[in-house]
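Of the protein chains in this complex, one is absent; all others appear in place.
Note that the chains take the letters A, B and C in the order they are written out, and that residue 1 is the start of every chain.
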Amino acid sequence: MELIISIIEHINYIAAAALFVIGLYTVLTHSNLLKKVIGINIMETSIFLFFVSIGYVSGGSSPIITLGEKQIFINPVPSALILTGIVVAVSITAYSLSLIIRLHETYGTIDMDEIMALRGEKS
Amino acid sequence: MDDLIVKTITRLIIPFIQLYGIFIILHGHLSPGGGFSGGAILGASIVLYSLSFGLEKASKKLSHETSSIIETAGILWYIVLGLVGIFMRGFFLTNRGAGFPMGEAGGVISSGMIALITLGIGAKVASTMITLFHTIIKED
Amino acid sequence: MSSVHFPVYILLILLTTAVTIPLISNRFKNSLKEYIMAAFVVSWVLSFTTLNHVMKNGSYTYSFGNWSQKIGIQFLVDEFSSFMTLIILTVAFLVIIYSLKDMEHEIKDYQFSSYYTLIFLLLFSMIGLTVTNDMFNMYVFMEILSITSCGIISIKHKKDNFLASMRYLILSAIGSLSVLLGIALLYMVTGQLNMFEVSSVISQTWQSYPTNILVSLGFMVSGLAIKAAVFPLHIWLPDAHSSAPTPSSALLSGLVVKVYIFTVAKILFRIIGVEIVAALGIPTYLTYFAALGMIMGSVFAIGQKDIKRMLAYSSVAQIGYIFMGLGLATVQGFSAALFHIVSHALLKTALFLSAGSIIYQKDKRDLRDLNGIGYEMPITMMVFTIAAFGMIGIPGINGFMSKIYLSLAVIDVKKYVYLVIILVSSFLNAMYYLPIIIAAFLKESKDRKNIMVMDKLPRSMIYPMVIVALGCILMGFFPQLIMNVIDKAVPSFLLLGK
Partner (left out) sequence: MKKIFFMIVLAGLLVLLITSVMEMPGIGSIDNPAYNEVTRYYVENAVKDSNAPNIIAAIITDYRAFDTLGETTVLFTSIAAVISVLSLGHHHKEHNNTDEKVEKHHG
C-alpha cells in the first residue's frame, strides 16, 4: 500500500524515466533514421517533463508576480532552463533532418541497415 | 498548392498571427512568452505564407540576404547590450547596474535590458525559423 | 579595461567573428583570410595575458551581471582553464593557418564562409566549456560543440561524411541528453547549478541520497564517455575522424575530445569531489575501461589500411592513457593526464597534418602506397616520424615524458598491472607506426627512384606542421615548461573547497 502511494506521489518522475528509456530504446533498435531522430526527441521531452516536475509546488501558480495577496509560486529555475533546452532540441532536430535529406539523396534510402548493406557491397 | 480558399484565408489571417507574435515579444517581461515563443509565432506566419503561395514568392518577402543579416544582427545586438555593462564599470550583461532605463514595473517600456534583449531574440528566432524552413524545403 | 574581462572578450571576439564571417565573405571576399587571422591574433594575445595575470595574481571568478554565484552564471578563471584556453587557441591557430590552403582541395569555394563560421563557433564553445563554472551553461556549450563538430565533418559533401556525422550526431545527442538527465538529478538533490555550490551541498547531504547521486554521476560520466570516445563507446570516432577534412580531423582529435575530458574531470573532481567519487568507486571503473582502451585501440589500429583511420584508432588508445591518469584520482595521476592531454594534442595534430599533406600532394590514403615517400616529401615525413616516435615513447619527445609521468603515478598507487599495460600499449604503438616510417624511408617506390626532392606544398602548410613538431621536441626536452603550470593548476582543481 505504501508503495502504491509512493508511486502515485512520484508518478511524474516515473513517467519521465519511462519516456527516457522508451526514447533510448527507439534510438538504439530502430534502423530508420527518422525514427532515431524521433527517439532523440522523446528523450528530450522526457527530460523536460522531469525538470518541470522538479519545479512544481502543489498549489503554486505560475511565476508571474501580480499585485495583491502573497501567493506560492512554483520554482521558476527549471522552467527557465527548459526554455533553453527546447531551443537546443530544435537545433539538433533541424540539423539531423538536413543530414537525413542528404543521406536520402546519396543512398536513396533512410534506413541505416540498408545503407550499411549498400556500403558493404561497395567495398 | 494553388487553392483560392487557402490563399484568401492565409492572406486574411497572417496579419493577426504577426500582430500576436509582436504582442508576445513586446510583453515578454510581463506575461508568459518572450523572444523565443513570439519569434516562433512570427516565423510561423511566413512559413504559412510560403506553404500557400510557394517558395518563390516567400523568398521575395524575406530574402536570404536579409535573414542572414538579421541573424548576425541579433547576436551582435545581444553582445553590444552586454558590453554596455562592462563600459559602465560593471560586468558583462549587467542590467540595473549598467544604467538601463528601468521604467515602472508592469509597463511595456520597463525592465531595461530584458525588453531590449527580448526584441533582438524575437527578430532572430523569427528569421531563423524561416531560414531553416526555406533551406530544408528548397531541396525538393 | 581591466584584464578581469579578458576571458569574456576572447569568447566575444570568437563569437563576433563567427557571426560576421557570412556577411564579410559576401561583400569583401578577398579579405576573409586576413579577418580570420586578425581575430585569432587578438584572442591569442588576450588569452596569453590572462594566463600571465592568473599566474601572477592567482585565480579569480567572473560573475555575469555581478550576481552572487548562487543566482548568476560564473566563470572560473584559474591556472587550469586559462592554460587550456591558451593551448586550444595555439593549436587551433596553427591548424587554421594550415587549413587556409588545404581546404581549397577539400571543399568548394562557396563553402568557405560556412566552414570558418563553424570553426569559430567550435572554438567559442570549447573555450566556454573550459572556463564555465555552471552546470547548465556547461550543457549549452556542449550542445554547440556537438553540432559544430558534426558540422565540420559534413562540410565535405561525400557519402562517408554524411553517414559519419549522422552517427556522430545521434550518439553525441544521446550523450548530451544523458548529461542533461544527470544535471537534472543533481539539481533535484541540490537546487543549485553553480559547481562550487553543488559540491558544498553534496558534501553535506550525499549520505541522504546515495542512489540518486550515483545514478546521476553514472549518467553524466557515461554520456561524456560517449563524446570522449572511451573504449567501448568509441564506435563513432574512426568514421568521423577519418572522413573529415584534415584540419577538422586535427581539431576533433587534438582538441574536441580533450575538452570533453576536462568536463569529465570537472564533474568528478569539482562538482562531486574526490572523496565521494572515490567512495563510490567510479575512478577504479574508469581505469579498467582506460586499460582496455589502451590495448584494444592499438590492436584495432594495427589492422587498418587507411592512414587517417589508423590515426583515429590510435586516438582511442591515447584517450585511454588520459583516462588512466584521471582514474587514479591522485595529484600525480591528474597532472600526468593533463600533461598527456597537451602532448597528445600536439602529437596528433602533427600526425594528422602530415597525413593530410600526403593526401594533398599525392592523393594517397592507403598505407601500402607510401613506399619511398620519405624521399618525395622529406619535411612532411620528418614531422610524421617525430610525432610517431612521440606516440611510441622514444626519449626526447613529449610522448616519452608523459608516459614517464603516468608510470610514476601508477607506481605511486602501487598498481603495477597498469605499468605492464602501458608497456604493452607502447609496443603495440610501435607495431603500427614503425612500418610506415620504414616503408617511407627505406623502401623503393614502384613509380620512381628514391631521389631526394623537396615537398611540393604551399608554405602555409609546411610551417604549421614544422612548428608543431618543434613544439613536441621542445616539450620533450623541457617538460618543466608545461609541468610548472600544471603543478599549479592541479591542486586548485583537486583540492577545491578544502
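Here is the rule we go by: a residue touches a chain if its C-beta (ideal position, glycine included) is under 8 Å from a C-beta of that chain, and two chains touch if they have at least 3 such contacts.
Here the structure is a predicted model, which means the values were calculated and not measured.
Considering the complete complex, the chain that is not shown touches A, B, C. Per the touch definition above, the residue from C:V41, C:I71, C:L442 or C:L481 contacting the chain not shown is C:I71. When you scan C:T130, C:T190 or C:S402 for touch with the missing chain, the hit is C:T190.
From the options A:N32, A:T45 or A:S91, the residue with contact to the chain not on display is A:S91. Although one chain is not drawn, the whole complex shows that of A:N12, A:N32, A:T45 or A:T109 it is A:N12 that touches it. Contact between chain B and the unshown chain involves residues 28-32, 34-35, 71, 74-75, 78-79, 82, 92-93, 95-96, 102-106, 110-114, 117-118, 121, 124-125, 128, 131-132, 135-136, 138-139. Mapped onto chain A, the footprint of the missing chain covers residues 6, 9-14, 17-18, 20-21, 24-25, 28-29, 53-60, 63-66, 72-73, 75-81, 83-84, 87-88, 90-92, 94-95, 98-99, 101-102, 106, 122.
In the full complex, chain C makes contact with the omitted chain through residues 15, 18-19, 22, 64-65, 67, 70-73, 108-111, 114-115, 117-118, 121, 124-125, 128, 136-137, 140-141, 143-144, 147-148, 150-151, 154-155, 157, 159, 162, 185, 187-192, 205, 208-209, 211-212, 214-216.
Basically, only the chains that are shown with their structure count from here on.
The pair with more inter-chain C-beta contacts, choosing from A-C and B-C, is A-C.
Chain A and chain B, compared by their mean Cα positions, are separated by 25 Å. Rounded to whole angstrom units, the spacing between the C-alpha centres of chain A and chain C is 29.
Put simply, the C-alpha centre of chain B and that of chain C have 37 angstrom between them. Not a single residue in chain A touches at least two other chains. Not a single residue position of chain B touches two or more of the other chains. For chain A in complex with chain B, the residues that touch the partner chain are 62, 64, 83, 86-87, 94, 97-98, 101, 105. Chain B meets chain C in the complex at residues 65, 68-69, 71-72, 75-76, 79, 82-83, 85-86, 90-95, 97. Only residues 20, 24, 27, 33, 36-37, 40, 43-44, 47, 50-51, 54, 77-78, 81, 84-85, 88, 91-92, 95-96, 99-100, 102-103, 106-107, 115, 119 of chain A touch chain C when the two sit together in their complex.
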